[in-house]
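For this view, one protein chain was removed and the others were kept in their places.
Let's look at chain A:
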Amino acid sequence: MSDILVALGNVFTIGNLAGLIFGTGAGILIGAMPGLSVNMGIALLFPLTFAFQGVGGILMLLGIYCGAIYGGSISAILLKTPGTPASVATTLDGYPMATKLKQPGRALGLSTFGSTFGGIFSAICLIIFSPMLASVALKFSKPEYFALAVFGLSIITSVSSGSILKGLLGGFIGLFIATIGIDNLSGSVRFAFGSTYLLGGISFVPILIGLFAFSQVLQSVEDCYKEKYVKTDVKLTRVFPTWEDLKRVFVTLLRSSIIGTFIGCVPGTGGDIASFVSYDQAKRWSKYKDNFGNGEPEGIVAPEAGNNSVSGGAMIPMLTLGIPGDGATAIMLGALMVQGMQPGPLLFKEQASSVYAIFIGLLLANAVMGLMGFSLIRVFVKVVNIPKEILIPVIFTLTFVGAYAYNNSMNDVFVMVFCGFLGYFMNKTEFSMSAIVIGIILGALAETNFRGALTMSDGNFSIFLTHPICAVFLALAAISLLSPVLGPVVKKLLGKDKAKQETGV
């Protein structure tokens, strides 16, 4: 108890709170800008933490972390340009709600609420269940990771709205892109054609900016050319989601938060996977399945709650085991060590007050993020009212800046432009870009763990069936892959059974 009081005293100082608020604000900005990633933001502001005594610097980093995951959704909803890979899934329903339904305020309100709920939920999980969840996460070995990746890939069928075949094709393109460069397992080089750039693989962020932002710019130019510009003036009556909306999405919120927290605490998986899995599960269980892709509230809340709840989850292995759950927490681990805290099994025993301070800080960071989000929605929405003649060139410029800034590489800019044109034509032919993204995100995870698992078992495939967690995930993947094909058949059979029973009676 005294530790908690000490921690409260440590957190609630003017300097620390200012750090936290600054971090959250900076995080939201970084997240909303395509090309600036969560990890980059934390790495860049990391030296600033030296200026703080004790937990202040850590609070700032927590603010950036939470804020940046949330910030990605703002550009995803308003511009169909995900600010971070974790908010790609948010474009699926967020953008239609903001444009087709002309309810950008509602969409942002839902995403803000979802993000805040997910973040606070996962922080509470971190406080209560961390030892338990950490031990489950440790059960994950190579076969389990492979199965998780396959399960993630099976989502393609539900995310690609149009043709499943086109979705799978996109997925394979993504998987192929993921194989380019030095193969990390064998050290051999694949598909590099002697180019130094391709040696390290094609960076993901420029592809993302190209596929979503650049192609969207091309699309908008075409729209402007065809139609005369109509002045839009969206006025907001409220920023907080309505009671009906909240009731409609509550179960989804809870489910997505659980999924996100768990995926966060498995080391090596993060917000990008969590948001897609949450979206997929939301669609599967929803009463409004057919409305997904047209601005369904559940489709906005699910990925946002999913990706923000990763924050608390990823802290679990970092604090309890000293093993970072994702790239951002890896940098935070370094920041904690600079402040003389050694995350790991001893931290809870030796520096309980610091641990409590981090808990309180994470809760607070999410609360501040929510407050900032809700109070700024009115400002964000103004983006929609900006005439396209002004907005398009600005985004156009930003796509180049973002692609270059990511790695300071001109080659990344070329990749971005190429993917932009690719994305434009894919949009025309109704290919799902999310499928490509899922393929790229999960390709390396699936491949390295598949081959690694076979190395462990000396080439024996039974390893995938004898590990229970692995077998369950593979079964789920099979069900989700086959459900669009088998679903109608099963329904027909069940219907016949019913009919038989009725005639029998």
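Note that in this section contacts are C-beta pairs under 8 Å (C-beta built on N, C-alpha and C of every residue); 3 or more make two chains touch, one makes a residue touch a chain; residues count from 1.
As a working rule, contacts and distances are computed from a predicted model.
Chain not shown in the complex: UniProt lists it as "Tripartite tricarboxylate transporter substrate binding protein", one of "Response regulator", "Succinate--CoA ligase [ADP-forming] subunit alpha", "Tripartite tricarboxylate transporter substrate binding protein" or "Transketolase". If you put the hidden chain back, the residue from A:186, A:237 or A:429 that touches it is A:186. Among the residues A:22, A:129 or A:197, only A:197 touches the chain that is left out of the figure. Across A:80, A:106 or A:142, the residue that sits in touch with the chain not pictured is A:142. One of A:42, A:60 or A:315 touches the chain omitted from the figure, and that residue is A:42.
In the full complex, chain A contacts the hidden chain through residues 39-40, 42-44, 46-47, 137-142, 181-182, 184-189, 196-200, 203, 267-268, 317, 321-324, 327, 330-331, 334, 337-338, 340, 342-347, 407-409, 411, 444, 448, 452, 455-456.
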